[in-house]
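Notes to accompany the following structure.
A single protein chain has been omitted; all remaining protein chains appear in their positions.
Our next item is chain A:
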Amino acid sequence: MRTSIEWMVGGQQGEGIDSTGELFARTLVRYGYSVSTYKQFMSRIKGGHTNYKLKATIQRNYYAGDEIDILLCLDKESLEKNESNLSKGALIIQEGTVENLIRNEEKQYDIFTVPLKKLASELGNPLAKNMIAIGISSALVDLPKELLNHFISEIFEKKGEEVIRTNIQAVAKGYELTTNFLSHLVSPLEKADLKDQLFMSGNEATAFGSLMAGCRFLSAYPITPASEIMEWLAKELPAVGGTVMQVEDEIAGICLAIGANYSGVRAMTSTSGPGISLKTEAIGMAGMSEVPIVIVNSQRGGPSTGLPTKHEQSDLQHMIYGTHGEIPRIVLYPSTIEEAFYIAAESFNLAEYYQCPVIVALDLGLSMNKMTVPSFNSKRVEIHRGKLLTEEELKLYKEDFFSRYRFTDDGISPRPLVGMKNGLHLTSSNEHGEDGYITEDPELRIKMMRKRLEKTKEAMIQEPFKLQSSTGISPKEVDILLVGMGSTFGAINEAMTKLNEQGRETYAHLHIQQLYPLPLEQLSDLFENKRIITIENNYTSQLLILLKQHLPIHNQAESIVQFDGNPFMIKTLLEQMKKVV
């Protein structure tokens, strides 16, 4: 009996690798397992090796795993590229002329060749060849076939009876092949019972959370790995009276969204590194003119065009500091897909409350890969539209021309909606007085700078960081704190557990979700008397630099970095840890 299964399908792009992987992943979700996935792909449409990796467990997991128990190879590279990650006793399924099982004693894996194409053609549906392989895989872990058949009927409903029938037959063929040739390799996966699970990507969760928080407009330009946010909202927004606009460039993307925010709409833009570079001037305008805006930056391998389809976390400093001059801003970075939903929702509250840009950082690992997520709670984040005035409230001001930038105790000025009868006002990117008119008066300038730059000091999301340790260890009293951000959550968490099991030093895992302004008081307490090791996917240790800039940890902190375009594996993390500790 096994408690987890790690599975991969690899092949050439355009061969349905993604849909095959997704189908098996969703099947496992239906059986109540927790599933994490990772897709490798290249910046081209057809051809080039791609693969879809998944790990299913009986308890919640956040990492797609280091190893592969079953590898479905639809091209030569699938084995070449992934051989080093095969687990002991792994099974490789390959296209071949006849059914044949070959044992590789030296490397301790089996290769099962099977004429998938021929068998599928015999069933009358050559496209169902990957379904035979899914059948073999399911039988190898002893999943009950009935639920799988039911699921197939559901997903192929629109394609008609014939397609459903041949796909069910293909799965049955897979089960039959396992019985006939691989019965000694069957190792049942322990039953799981995780209820109310959703299966989605970070991009989908971000888009969904935004919509639920009242976002009604997104303008953006296509870019990997963020496009899915635009595509998802394009389908969903019209039903709630909103829309998506794919516009001419990245600058228009942010400018239209700022325009919509100015007119009183919760609006956002989504992009990746090259886009955030282009949007930088407009981010400064939103900061200066105190117009809310939510910007999602799904990071990918930089610099410049860099590695457009690979993972990296190297825009941190750009997101925190990028733009000329100094502006108020908030930078958030969800650690899981579940958090992406809630943090996206919170970002609209913060943007409207503090009237400033809020950047929601994602990374390719988080954006494009799907994971099981518990059902969302509609009560966790409430919509707060901040100091937006009603027509009635506006009347009480009795102003001929509304002072948009009036000084207040908290530095946040009430905001009328554009178009309100008593709310005429001027919004400006120039330094301005309370009425919005241009000023160069030094005293007024100082007051306005203080108003803007001090207003976000208290900004705090519900969960500015996640802190965990192994059972029986208090995370506040460990020797070493592993600090990460974004999609490294699962790998760092599992690595921490392994390190604690080794029993020398004690470890805790801190994952920061609010990068700017940092929750300094809490971090300062936490960092006392501990070694700090940041774990990040960039060259210059940007997270470490950020922490050092704000906290006196220079003699106790170091970093582990990886910038090859791939996410951390637990084994490489542990190797690097050995060198550092």
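Here, a contact is a pair of C-beta atoms (placed from the backbone, for glycine too) under 8 Å apart; a residue touches a chain by one contact, two chains touch by 3 or more; residues count from 1.
Going forward, contacts and distances are computed from a predicted model.
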Since a chain is absent, check the UniProt entry for it and pick the matching name: "2-oxoisovalerate dehydrogenase subunit beta", "Ribose ABC transporter membrane protein", "2-oxoacid ferredoxin oxidoreductase" or "Cytochrome ubiquinol oxidase subunit I". "2-oxoacid ferredoxin oxidoreductase"
Among A:153, A:403 or A:427, choose the residue that contacts the chain missing from this document, as touch is defined above. A:427
Option touching the unshown chain, where A:56, A:114, A:171 or A:256 are the choices: A:256
Residue, one of A:37, A:271 or A:289, that touches the chain absent here: A:289
Going by the contact rule already stated, which one of A:23, A:54 or A:213 would touch the omitted chain in the full complex? A:213
What residue numbers in chain A mark contact with the hidden partner chain? 29, 197-200, 204, 208, 211-214, 216-217, 219, 236, 238, 240-243, 245, 247-249, 251-252, 255-267, 281-282, 285, 289, 345, 373, 375-376, 378-379, 381-385, 401, 417-430, 436-438
